[in-house]
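Here the complex is missing a single protein chain, while all its other protein chains stay put.
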């Protein structure tokens, strides 16, 4: 005990053993999975939790007095409580389970959006994922509202110089990525939230990329909504989350109608349950909630701070390594300050499809294309990018494999 | 070979071995699961298909050129083709994956419903599940359209005497349960479809209860939409299906906006992909589609005709057995003609909660309450019912256990 | 079996409910619904200063909710409003305690028979239904008083 505590280090080699797929080969090479920003891999604990649920406790929830139904309901509501704790929500009732981030954002656009009127404004940014663009375009079309957006600087930062003009008395909703899925940029939410609340607008943060990596605390963020998605945070596909501030959720009309979201139904008139139930029509993703709960347990046991430190180190390593690749153009911040482990780049004259294909032949899995964020590609004057995205299980060796692969790409297409 | 072929019989004992949960005990008794109308149990093949997917092939779909992404995409699209074949669709493009039946019906209400105008009419029935009532109430509220409904007879049949009046030139949508989740009634769709098409209305059949049991053929049904849900047909939670006739789907605007459902996006203007992609915004339930595909394989291998015959026999047995319970009032048709294995009843003077609780203490799992179909409970003058629902893995011994349990109920509360 | 749940006391109250029926006069009433099963209860209260002069109720429901209403009647009628709310809180604490809250028989009397129900999460709402409606009705009665 010397008074300084050595920062605990993530035991990556040990964590990797928890992910069955990582021992797989691809095209005769060990799998190098650098596409976690697209979807993450799943630890055994998550896969097993769902198997166990189906083999021992499967039943529908909130509808049965029987034993299996009680077990399933406790598992489902238990998962809600775990997710609430993971993001620092004051109550599990602020956690609505959806099918993915996209549905979570659409829920807000339809339900909260129903109060907008002709001439109202919605503000997004140029670096949004299509899932945080199209719902607002559809809303504005329905209502006659206007969509406006923050510009992005050459360095990949939101241009906040226009904040006070963009977010004004006509603004009703501001919806911004907490972390960009293309640039890795972690956006400064404080100023935006402050200004939005000043003018009476609500703020939705798209946490699809931040919640899996950053240890997000909704109380500290002070936004009104947070959307995120299980499959990017070690959980299963088929489930996402809308967190909403209680008062705001309570003020919102239903979105999907059906079983379980009602108080009482007659053919003439129906009244609705309180949130979160009001927004969970039909049989919810029960086993998927169990899997997401297990994912949250896994991440918490590992420690989000340790995870974030590992990823920051690895991102720094990757930024330096990619800078050695001749001609490579990186999009997004050049340092690890306020950026996560998402590395999008261009090799001039070589199409990302071809980059990705050669890398794949070496077992290296990266994403290529517009990453469901075409406006930011247009912003940088490219049709597509190659993107490597990191997670807790990635290593410097894997970054080296990427860089070696890029040398091979240049040999084939140089 | 005598010229007559003995009808092949379902080997229930063998099939039961495929369902791990069926060997479980509940409250010290062997599990007697009579709640498949609520959610079915899952065979090992389904649970394992999802485990394998996560352990070997997990990646996002339709976005990657890499090997894992290709495998995941083939698995996902392969599941779509299996589902299409299972219901006799002319093309996999007519199969939209949703999160459950409820979302499938809401999708139609929002997207097809967008063309309705003040004064238009939507027709449902008194025996619908809340998921086939509330979306239409919300739609009618939004548009100023009128909701009308078929009455149900004392015997639990749709009253079609009003067909020509109810379905008229103002009718745009008719949405009816193919099989009732409370009465077991299989509705006569032919006359309804014919009349609806005559007046230019589309027909949605809620196949949540029929597709798992009947061997449904969309071409023969000639409806425009069919909604059903994986978790009631041996598949996982978190995925449902909207089948739609190609021309109709193609004529419909998007519902949820986001990744994957677009053709090209700019901040000013977005164009949309063709169906089914247009209606699948965001990361879809990939592993769940794999599980549903495995469920469809399991059902097909078993044989839907064999399954239906087993269930019809068991339903006949159960109808006779329940008739021996003093005072028991059965809701729905008294014979197996045009009815499935759903048996709802009342023991006068004993609340269904109490019936269910005593049965649960004996390991018998039934559903109690309004079954998300309050209007039909009101129609029969009860607040709640007790419901036993059968599936391929149920046996006459289990029906006997139910009847013995009801004797116990009467002992405690008689 | 279900002995922990269906104590003799509960079945007695269910079969022979105390104080059942809606009575006049009353200052306020509340109607509550259990959305998962459709059960309903209406509870009326008549306060007189600090006293609960009468509680009357009517509803459709299972043995647990009916017996809970009957016990409620015994526990709150004729006492002070404060005592009634203390008993409400004790009953609620016991019911939501997952069977881990030791009830005080001095406070809850016959109500302690519901301790076993707390182990059946699906039934907790049934037991609470009349108590929640009672509390609501008291709040409304007080509002009416202070806004003459």
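Letters are used for the chains, namely A, B and C, taken in the order the chains are written, and counting of residues starts over at 1 for each.
In this section, a residue touches a chain if its C-beta (ideal position, glycine included) is under 8 Å from a C-beta of that chain, and two chains touch if they have at least 3 such contacts.
Bear in mind the structure is a predicted one, so any value in this text is a computation, not a measurement.
Asks: In the intact complex, which of the depicted chains does the undisplayed chain touch?
Replies: When the entire complex is considered, the left-out chain reaches A, B.
Asks: Can you work out which residue in B:20, B:43, B:69 or B:113 touches the chain that's missing from view?
Replies: Touches the omitted chain: B:69.
Asks: Suppose we count only contacts with the excluded chain; which residues of chain A make the list?
Replies: 351-354, 357-358, 361, 368-370, 374, 377, 383-384, 412-413
Asks: So which bits of chain B touch the chain we can't see?
Replies: 62-66, 69-70, 73-74, 262-264, 273
Everything that follows uses one rule, which is that only the chains that are shown with their structure count from here on.
Asks: Averaged over CA atoms, how far is the centre of chain A from the centre of chain B? Could you give it in whole Å?
Replies: Each chain's C-alpha centroid was found; their separation is 32 Å.
Asks: Cα centroid separation between chain A and chain C, in whole Å?
Replies: Here the centre of chain C sits 45 Å away from the centre of chain A.
Asks: Can you give the whole-Å distance between the Cα centres of chain B and chain C?
Replies: Taking the mean C-alpha position of each chain, the two centres sit 38 Å apart.
Asks: Send over the residues of chain A in touch with two or more other chains.
Replies: 63-66, 69, 262, 264
Asks: Multi-chain contacts only, two chains or more: what residues does chain C have there?
Replies: 36, 38, 120, 123
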